[in-house]
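Let me begin by handing over the structure; questions about it come next.
All protein chains but one are shown at their positions in the complex.
Here is chain A:
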Amino acid sequence: MTPVKCYPPKPEKVYFFGTCLIDLFYPEAGMDAIRLLEREGVEVLFPEDQTCCGQPAYTSGYHDEARAVAAAQLGLFPEPWPIVVPSGSCGGMMRKHYPQLFAGTDLEAQANDVAGRIHELTEFLVHVCHLQLEDRGEPEKVAMHTSCSARREMGLAETGPALLGQLGGVELVEQERAAECCGFGGTFSVRHPEISGAMVDDKAKAIEAAGAARFVTSDCGCMMNIGGRFEQQKKAVKGEHIASYLWRRTS
């Protein structure tokens, strides 16, 4: 469990770490997160040299490679502003595993400093921005899928649903086994495709059975997995990153 955090007052500026999945596949989700932050009066700094947090190599056991990639990110946040990450998975990597990865190295202090400033997007919107939302969208039944990293590694099971709960037109439906993994797990999905496939099949069925027209998640890995399953099964249920969903319904 992540220790209880003392949240800072809303800062003038934040750094935004977009994550590689958003950069490559879902850039609009990143832009919508930036728009949400800017609408709250926070200046968003986007370090141009950011690439990937290094997690794919880390979870695959290639820690030397992961450390090199992570080291290339550490210097991108020189000012003491919070670092907002629109993913529990990458956020968890940076907050929890960077200190482990750099323990005993020259970069230990810098890694600990960066880790201490990491905020997952919904966490930042709820606990730092105290975001208030006014829903302008049509009534809709929505299921929230909180990623395992957001839920367990970062202890953020409540922030996503709390934001969706502010949207008057949205009925948040309860899916069976909401806390169970969708089966993505990064390289797990390609190393153990049949098990991963069985997991995402169950997850998609649970969301559909809950009567959701849409599922919303704060992690693009889960979105790619569950959304890709729905699409392959030619189901009408769509997935959307929570940043896009919030921006779309309130702008």
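Just so it is clear, a contact is a pair of C-beta atoms (placed from the backbone, for glycine too) under 8 Å apart; a residue touches a chain by one contact, two chains touch by 3 or more; residues count from 1.
Here is the rule we use: contacts and distances are computed from a predicted model.
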Report summary line: Record lookup, UniProt, unshown chain, options "Response regulator", "L-lactate dehydrogenase complex protein LldF", "NADH-quinone oxidoreductase subunit K" or "Peptide/nickel transport system permease protein" -> protein name "L-lactate dehydrogenase complex protein LldF"
Report summary line: Cross-chain touch to the chain not pictured, restricted to A:69, A:118, A:163 or A:178, is A:69
Query - Among A:31, A:133, A:173 or A:213, the residue in touch with the chain that has been omitted - result: A:31
Report task. Write down which of A:184, A:215 or A:245 is the residue touching the left-out chain. Result -> A:184
Report summary line: Residue list for chain A contacting the dropped chain reads 1, 18, 20, 22-28, 30-32, 34-35, 38-39, 46, 48-52, 54, 56-65, 68-69, 71-72, 100, 148-149, 151-153, 179-181, 183-201, 224-225, 228-229, 231-232, 247-248, 251
